[in-house]
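My questions all concern the structure below.
Note that one protein chain of the assembly has been removed; the remaining protein chains are unaltered in position.
Naming follows writing order (A, B and C), and every chain is counted from residue 1.
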Amino acid sequence: MKRTLQLAMVGGGEGAFIGAIHRAAAALDGDWRLVAGAFSSDPARNRRSGDMLGIAPARTYASLEALLAAESALPEAERVDAVSIVTPNHLHAPMAIAALDAGFHVFCEKPMALSTVEAQEIAQAAARSGRHFALAFTYSGYPLIEEARARVARGDFGKVRLVQVEYSQGWLSQPIDRDGNKQAEWRTDPARAGLGGCLGDIGTHAFHLAEHVSGLRVDQLCADLATHVPGRQLDDDVSVLLRLDNGARGVLKATQVAAGDENGLKLRIHGEAGGLEWSQMEPNSLVLRWLDRPMETVRSGGPGLAPSTLQRLRTPAGHPEGYIEAFANLYRAFAARILGDAPGPDDAFPSVAAGLRTMAFVESVVANARSDSKWTQLAVTAGS
Amino acid sequence: MKRTLQLAMVGGGEGAFIGAIHRAAAALDGDWRLVAGAFSSDPARNRRSGDMLGIAPARTYASLEALLAAESALPEAERVDAVSIVTPNHLHAPMAIAALDAGFHVFCEKPMALSTVEAQEIAQAAARSGRHFALAFTYSGYPLIEEARARVARGDFGKVRLVQVEYSQGWLSQPIDRDGNKQAEWRTDPARAGLGGCLGDIGTHAFHLAEHVSGLRVDQLCADLATHVPGRQLDDDVSVLLRLDNGARGVLKATQVAAGDENGLKLRIHGEAGGLEWSQMEPNSLVLRWLDRPMETVRSGGPGLAPSTLQRLRTPAGHPEGYIEAFANLYRAFAARILGDAPGPDDAFPSVAAGLRTMAFVESVVANARSDSKWTQLAVTAGS
Amino acid sequence: MKRTLQLAMVGGGEGAFIGAIHRAAAALDGDWRLVAGAFSSDPARNRRSGDMLGIAPARTYASLEALLAAESALPEAERVDAVSIVTPNHLHAPMAIAALDAGFHVFCEKPMALSTVEAQEIAQAAARSGRHFALAFTYSGYPLIEEARARVARGDFGKVRLVQVEYSQGWLSQPIDRDGNKQAEWRTDPARAGLGGCLGDIGTHAFHLAEHVSGLRVDQLCADLATHVPGRQLDDDVSVLLRLDNGARGVLKATQVAAGDENGLKLRIHGEAGGLEWSQMEPNSLVLRWLDRPMETVRSGGPGLAPSTLQRLRTPAGHPEGYIEAFANLYRAFAARILGDAPGPDDAFPSVAAGLRTMAFVESVVANARSDSKWTQLAVTAGS
Partner (left out) sequence: MKRTLQLAMVGGGEGAFIGAIHRAAAALDGDWRLVAGAFSSDPARNRRSGDMLGIAPARTYASLEALLAAESALPEAERVDAVSIVTPNHLHAPMAIAALDAGFHVFCEKPMALSTVEAQEIAQAAARSGRHFALAFTYSGYPLIEEARARVARGDFGKVRLVQVEYSQGWLSQPIDRDGNKQAEWRTDPARAGLGGCLGDIGTHAFHLAEHVSGLRVDQLCADLATHVPGRQLDDDVSVLLRLDNGARGVLKATQVAAGDENGLKLRIHGEAGGLEWSQMEPNSLVLRWLDRPMETVRSGGPGLAPSTLQRLRTPAGHPEGYIEAFANLYRAFAARILGDAPGPDDAFPSVAAGLRTMAFVESVVANARSDSKWTQLAVTAGS
């Protein structure tokens, strides 16, 4: 009989957006059951959240420390298998390290940490604990992103020449960070968000997707960061020219002040023979254009998909899957890895390597944007 | 602490499509936990299915009868709350009646039954048992279908004049029903599917959606049924002219031989001042057109939504929701009704009334198609 | 040196819509030069129109009769080659017959005439005069309509099973015909428009396109006509079930009360192996769907086009062509036929045969809509 893994969550109490998504994603396939949590540092809010989620009061903990201590003390068959960390950025590293060191697998929100140094420390904790670490670069869980990746990798388009990625949101167009919007507040606060505002929050998603699908690595970059809303401390608008390691060129654009835009993540890759285009807001279509034959639209569930794409699909063609299903693909791959029945590729879910590169990206962009020289090398330096 | 309801499933073993969707939909919000089932009449397949789903062997039953008997014998707090029926059509009525009479709530696949007579019997069983009956007209669970319904109801478009609904699939374009495709096999077999082929399978969805959103009732219809694939016994293509009870006119087109089409359910309604268009394959947009101002696209999670739409959404704008989320809205409303905390409208999920009308639609279309006279009245006759 | 043909126009003075389109279409390729006309029965308006169009006062005639008389009296090299008739429907037949009998080629607006009888009379006049007669079923001039036709004809989709055509406008949603809108006025007046309102105005376009592209003939039809705007004398909404001569089934929907709709002409045809979809409002894409491979979008100017499509294109891929260019393709084919250098297919532009069938369609729909019996045969009866 299949074993359902047990999950604990840190953060994600009442009113938080991303915690609810993690819970739905974990529940979708029946692989996980949420049984414990420390949902808020506010005791009343923590309790209400636990109640609302059907968590036993005894496993609704006051803090991550309490959670780790109590769960570690349970018999192995009863204690949680993994901890999901859905807090603001500055807590990712200390919490992930504590959970890994306590012997729990960790599913962590992005960006991985506040700095490359912190990210290296998580990497070391994962290595010494032997526990798995998953990072919520959700968009890589979409089936047609896998299709795109597989097609680039098998050479459908020939040598890649162009990589264009954009992530366009508008919700920070007004100074809502000073008007009580909690989501906006911490994302624009350097102490909690880190070096990058829009850059860390969604620029990292764009960067990860571009490298993940193209199979290339960004070698050099040249960036412009802007803060359009007066009084804001971090960037809300990011433009980056990319040079990739095979000679391809790229542009990465991320913004949170494109007023009226929703969640416009879009990826285009062109090679010598054709190109692909994918847009997160219509995720069940992948458009392929060719030099010598008509444009094709590959569809979720339709003919012509790679086996690795099919594994990520739950519905037949024409029954749209969305964001939660993409997220659930990461939780499912994470479960499979833990249960040992995932002999698949190392990148079935984003992990330490992806996290280190995205942190290096954030730091390189900030360094370049502050400098007068044109190109900055992007390199992940080995931890000490 | 929130109570998680317990669910049993009949049918939906290995390889079945719709059972897996029901399970995902029920799991998504944490309202339901699948704990029992009779997944297949084949004992080995039944056992494997239960194992794969993490169901305890003791609650993997050989038949619905066994399930009802054993669960009824459990203490109230332990027994399942509801039974999901995901079998071919001919089993809906006997199973639903048995489950209702045994005191369980029922979530049943569509079409409701093989005939209006059977449907009336289910209605009577629901009435006498006092149990809730939900019918899987899934598409009415989409948030923007609720938005469309709410806008028509509040008169945004003025008096409705035109209702156009189409449901276009292509998967039965070849005689796969004779080549071992189980899904195709029973759907084209009168003994298991009923009077209608395409008509019962997806024509009923189209009909339900048209009436649900327009708030109108079909008064008269004129139909053409075709069977394009040689040797097939039931219709695979349906065309119907509609006259609605306020004088509006409509066209309903359903087909399963539109080769290459996926799951093209599309609804258009026009009134005196403007119109709406919704397409299931891009469910997060609702297009509104107006006589006197630019076309608008209302988006899931975006500005301008009715409160009843917002209740059906899980993600912010631009994070697409899909078919499973729509389905989950029905399971959530069903749970809320059972738990007694749903003071909402009677049509939060499709139930007996919707089922009776769709069965009357099937019978009227078949009668009209066989006749030389032009118009047939559609009427739900009261049960005896 | 290429000869530019000389054109006269009847109707199409100041404020008329379609006259200006004919002039632009005729001018586009340099095949035609407008040199004469009788633009309005109002003398002042006629003169102003001629002036505005740069027509010499001597060739701005008071009536078609005057025009035919005067032009016939000119030396052959100076007189006009053809007459474009862009008046309300009731004038088509008398004017076309007069012009043909006077020895001029005729390019006539649709519908051809008020009745089949009138249409037969035009046919006879064309036959006895030996002059060419073109009918403005403009949409058949679109390059990708030719591509669709060619692909159906060469069997890309196998035997055709489904033909769906719709033409959805909203501009007659309000009683503007009684508020001084001249375009609306005559189109809703039986004396000037004929038996059909929406049916004659745009239903004929839809019917022509469906037969033209499918290569099939409608054998039987079953129709519902409605008049939604109170006080209007002719139909403003048309719904027709079609049975085609190879056994295919179809639906034709035309309406002018779909409030907010612009000019939504859309054609879908499905065969055993796949289907096509074309929408007039995005005319440079032709969508092909297949049972066994991804959806393709064939594009104006892109790879994979039939030679007969390429002949109808003026710009490279991605430079959109539109309605005027489609219209110009008819004027170009008409010129080529007159100049004798068009050895092409008989249907390079719509002519007498298309006109007769569309008139038979109008009469059959009206007869069926008034009857209680379900199916009416559509047949073009030979003239006496």
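Note that in this section a residue touches a chain if its C-beta (ideal position, glycine included) is under 8 Å from a C-beta of that chain, and two chains touch if they have at least 3 such contacts.
A quick note: this is a predicted structure, and the numbers were derived from the prediction, not measured.
Undergrad: In the intact complex, which of the presented chains make contact with the chain not displayed?
TA: Hidden chain contacts in the full assembly come out as A, B, C.
Undergrad: Of A:237, A:325 or A:363, which residue touches the hidden chain?
TA: Considering all chains, including the one not shown, the answer is A:237.
Undergrad: Among A:88, A:111, A:271 or A:302, single out the residue that touches the unshown chain.
TA: For the chain that is not drawn, the touching residue is A:271.
Undergrad: Touching the left-out chain: which of C:72, C:233, C:246 or C:315?
TA: C:315
Undergrad: From the listed residues A:19, A:50, A:88 or A:170, report the one that touches the chain absent from this view.
TA: Of these options, the touching residue for the absent chain is A:170.
Undergrad: With the missing chain put back, which residues of subunit C would touch it? List them for me.
TA: Those residues of subunit C that touch the unshown chain are 1-4, 17, 20-21, 23-24, 27-30, 34, 50-57, 169, 171, 261-264, 280-284, 299, 301-302, 314-325.
Undergrad: Residue by residue, what part of subunit A touches the chain that was omitted?
TA: Within subunit A, the residues that touch the unshown chain are 157-158, 161-162, 164, 170, 173-174, 222, 224, 226, 228, 237, 239, 241, 243, 247, 249-251, 253, 255, 257-261, 268, 270-275, 288-291, 295, 371-374.
Undergrad: Write the list of subunit B residues that the hidden chain touches.
TA: Touching the chain left out of view, subunit B contributes residues 288, 290-299, 302-304.
By our rule, only the chains that are shown with their structure count from here on.
Undergrad: Linking chains that touch, what shape results: line, ring, star, complete or other?
TA: Topology of touching chains reads as complete, every chain touching all others.
Undergrad: So subunit A and subunit C: same face meeting same face, with over half the numbers shared, or different?
TA: Copies use mostly the same positions to touch.
Undergrad: Starting from the mean Cα coordinates of subunit A and subunit B, work out the distance between those two points in Å.
TA: Here subunit A and subunit B have centroids separated by 35 Å.
Undergrad: Which integer distance in Å separates the CA centroid of subunit B from that of subunit C?
TA: Comparing mean C-alpha positions, subunit C is 43 Å from subunit B.
Undergrad: Distance from the CA centroid of subunit A to that of subunit C, rounded to the nearest Å?
TA: Chain centroid spacing, subunit A to subunit C, equals 55 Å.
Undergrad: So which stretches of subunit B touch two or more other chains?
TA: 261
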